[in-house]
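Omission of a single protein chain aside, the complex is shown with its protein chains in their original locations.
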Amino acid sequence: MSFNPVIQPQEAADLLPAGLAPALPARQSRRDVRADPLWLRWVLTGIALSFLTVFIVVPLVNVFSQAFVKGFTAYVGAIRHPDALAAIRLTIIAAFVAVLLNVVFGTITAWAITKYKFRGKSILISLVDLPFSVSPVISGLVCVLLFGAHGCFGPWLQENDVKIVFAVPGIILATVFVTFPFVARELIPLMREQGTQDEEAAISLGASGLRTFFRVTLPNIKWALLYGVLLTNARAMGEFGAVSVVSGHIRGETNTMPLHIEILYNEYQFMAAFAVASLLALLALVTLVAKAVLEKRIARAAR
Amino acid sequence: MAGGIAVLRRQPSVIPGFGITLGVSLTWLSLIILIPLAALFLKTTELSFERFIMIVTSARTLHALELSFGLALAAAATNLVFGLIVVWVLVRYDFPGRRVFDAVIDIPFALPTAVAGIALTNLYAENGWIGGLLAPLGIKVSFTQLGIFVALVFIGLPFVVRTVQPVLQDFEGDLEEVAATLGASRWMTIRRVIFPTLVPALLTGFALAFARAVGEYGSVIFIAGNLPNVSEIAPLLIIIRLEEFRYADATAIAAVMLVASFILLLIVNLLQRWSERRAGKR
Partner (left out) sequence: MKRILYGLVLSAVFGACAHAADVALLNVSYDPTRELHAALSKAFSSQYKTPDGKSVEIKSSHGGSGKQARSVIDGLAADIVTLALAYDVDAIADRGLLSQDWQKRLPENSAPYTSTIVFLVRKGNPKGIKDWADLAKPGVKVITPNPKTSGGARWNYLAAWGYALKQPGGTPDKAKAFVKSIYANVPVLDTGARGSTVTFVERNVGDVLITWENEAFLSIKEFGRDKFDIVVPSVSILAEPSVAVVDKVVDKKGTRAAATAYLNFIYSKQGQEISAENFYRPRDPEVARKYEAQFPKVSLFTIDEVFGGWRKTQETHFADGGVFDSIYQN
């Protein structure tokens, strides 16, 4: 049985039950049929916007409002405090290393997964996704279990006087642990969609594997890669749970910005805590804007 | 490693570098994921089975696990309902500022958890903007289980919305029109035509939000009361055990949480495959 789905607008309106006839004139496009009744649109929109405003917008505004509650000079003073600056420095370093490592290894992993056919691929993909479902506290715990004084490598580390836990390397490691999937996850769907034709063409023309990667693949994935960098960076700078476990909480040395925020908050220095927090909030906003820009580019690249 | 690669049979590929890229990937994955997790489970096996059960079923541990999983479930369910409404409104309707609200949804995703934590605590405290409005009604949010719930709703929202959004956007309007022309009421159309398409994505988003909320630490730690057996979440208990140098306890609790997370991840993957199959059918 077949029927002709192409129905003239006028006929469509006639077929609708009277109660749900759209408020718009019948001569409008067939989109009318899909339109919800006006009252429903208002109610749903109201609910959605109120929900978003209350749960998301207001807290964000609150961060900035509390940061400036004592005025601009106090705000700058809080940011320029040596402990705060040290925290900012450490955060940037940890994020930089995490981004670097995850770009390199994430790209390699994405390449291995998408450009070849082999059994066991889905296991690999699940492995990549794993850190997403692991609590950051557990990632930190695992760091301590491996590199702490009573950990697997503890005795060896102590003998050779290598400090990981309670020192900067531990923080960097913990950050790398939790940010691992971001780059790979962004690249895999895109590279899958793009397929292997371009690379195969290049190889058959005599290019080496590395050259193919840099000249053919990289330009195709550059926006997704940048997007992955962005997400990794945002996550790395904001990581709290994992870093909290391995840090020595030594102010001015092993405190990242989120840890510093916690310390300030627990010392009743609320304005200072929000001041540092506002920097991270600003970073989040920048990340979002960049994300919107990049998403358009990625959509274009996928076609 | 060479033996491992030989086992993974593949069709010969034109592109070189299979061996080395796979090798590097496996090494990196092992270092970052497999070895650490293996260390965790190894440490757990150091405990005798009775001790493990004793730790995991102690009143305080059980309560923390119940709280983390229970509130995560409630928050994910809330996000399911409201997330669906938000997605519907964003995709189907047009109104001034729609783009802005679309961008707003990603904020919980991009905002560091500690920042969210202090912002929410401050907001819902008795003298906060929202807390102050609720206090006369006798509703306390900060430092109660309700506060934890609010924080978990905050961080889980983008998961539902962003998972369902592409599906709804790609939804072909023809089907709706067909249903309408066949005489279906609007409600019936939604229920029988649109909704089933969304179900896999909804469930995936729900599972993702749930998984995230269970392990959440930073945004919850400030707003929770952290009272044992009342408002203490499982990740906090792990940290407390660590600070008390009770490594075995911390590891045992972590192992339980990890197993639960793996199961969740499995479910998410299965759901995603199911939804891909359904989309493939069309």
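For the reader, a short list of remarks on this structure follows.
In this document, chain identifiers A and B correspond to the written order of the chains, with residue numbering beginning at 1 in each.
As a working rule, a residue touches a chain if its C-beta (ideal position, glycine included) is under 8 Å from a C-beta of that chain, and two chains touch if they have at least 3 such contacts.
All values derive from a computational prediction rather than experimental measurement.
The omitted chain makes contact with just one of the residues A:I93, A:I125, A:A207 or A:L285: A:I93. In the complete complex, the residue from A:F166, A:F182 or A:F240 that touches the missing chain is A:F166. Along chain B, the points of touch with the absent chain fall at residues 60, 143, 225-228, 230, 240, 243-245.
Residues 85, 89, 92-93, 96, 148-150, 157-158, 163, 165-166, 248-253, 266-268, 290 of chain A touch the missing chain (whole complex, contact as defined above).
Keep in mind that, in the parts below, only the chains that are shown with their structure count from here on.
The distance from the centre of chain A to the centre of chain B, with each centre set as the mean of the Cα atoms, comes to 14 Å. Listing the residues of chain A that touch chain B in their complex gives 5, 7, 12, 15-17, 20, 30-31, 33-34, 36-37, 41, 44-45, 47-49, 51-52, 54-60, 62-63, 66, 105, 108-109, 111-113, 115-120, 124, 126-139, 141-146, 150-152, 176-177, 180, 196, 199-200, 203-204, 208-210, 212, 234, 237-241, 244-245, 257-259, 261-262, 265, 270, 273-274, 277, 280-281, 284-285, 287-289, 291-292. Taken in their complex, chain B has these residues touching chain A: 8-11, 13-18, 21-22, 24-25, 28-29, 32-37, 39-40, 43, 82, 85-86, 88-90, 92-93, 95, 101, 103-108, 110-116, 118-120, 122-123, 128-130, 150, 153-154, 157, 173-174, 176-178, 180-181, 183, 185-186, 211-212, 214-218, 222, 234-235, 238-239, 242, 247, 250-251, 254, 257-258, 261-262, 264-265, 268-269.
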